[in-house]
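Omission of a single protein chain aside, the complex is shown with its protein chains in their original locations.
Then we have subunit A:
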């Protein structure tokens, strides 16, 4: 990347290991390259694209603005809760709001989402109370929502594992006859999220192969936020990620991940393609992780502040605000109301987080097996008797 320090990939010079990385990641690619699908520029200007267009009205854009502000509030509030010791850790999405809201809002109710652990904005679009997301990070549960209520799978922490689950689910949709029927209320697709780091995982590549082989209705939505904890995108790939799709036999698209109009349009087209039975699509949402990997991470050890400054100019929320303001589509009251709403959401998270019920040790035996196990029953019984023995002995054994 032209804006990154030359030493960042000094050990990856051309000739020694492969192609000239200056060409691959140099000026041509720095802002996503010439094939980047963009419909709203960082300056808030609407632009046309020959293949993808935004087909909703300005009210919808105002809705997206609200979604992104509230999503950012979930993120900043949860980060603050971690700083106050209420969460053990939090995986921040700062800067990725447009990628998540655009793709999430392109979904229909019957579609199914297989997320990583960072899809807080997508969860919000699926109607999941953000409070439920906090349980995992507070350590009171390992996923506090019913995946089948909003068709939103549980957060998956092993990198890339969920892409295979999504592909398998999509294979199930095919067997259930809900792909390619032409009925918009019936045809369904899967979207599975992952990151640039995950693109190196075997599971992700196997998911591509299975999906291509069976023509499964799945959209592989990669948020390329440039960083896998401390490792830059150069460590994961020698070509722009979206170009990998060609090698697997399905289309790949690179979209401006900070442009909510473009992520919506591209996701909608990819999902529709899947629902119609035309198979998988790889969507690379080209974005930037503005925060740390998680609250335990320290990005100052491995990346430069000018990168951050460069990407601040591409903020996904600010460009929509500029568009709405400059075109007289929203007045100050509109923005103020959303800020009030965000404040309420923050309060909901602050109060609700502390009230999340604590897990109880004897309950952990309940869900190891669906049909139970005599061994687990015996362990529960033995441990319960052990705990009781303290009480009968007046707090001491």
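Quick notes
Throughout what follows, a residue touches a chain if its C-beta (ideal position, glycine included) is under 8 Å from a C-beta of that chain, and two chains touch if they have at least 3 such contacts; residues count from 1.
By definition in this document, contacts and distances are computed from a predicted model.
The complex includes a chain that is not drawn, and of the options "cyclic-guanylate-specific phosphodiesterase", "Alpha-ketoacid dehydrogenase subunit beta", "Spermidine/putrescine import ATP-binding protein PotA" or "ABC transporter permease" the UniProt name matching it is "Alpha-ketoacid dehydrogenase subunit beta". In the complete assembly, the contact with the undisplayed chain comes from A:207, out of A:207, A:228, A:271 or A:290.
Only one residue in the set A:154, A:222 or A:353 touches the chain that does not appear here, and it is A:154. One chain is missing from the display, and on subunit A it is touched by residues 114, 141-143, 146-148, 153-154, 156, 158, 161, 163-176, 190, 202-203, 206-207, 209-210, 213, 366-371, 373-376.
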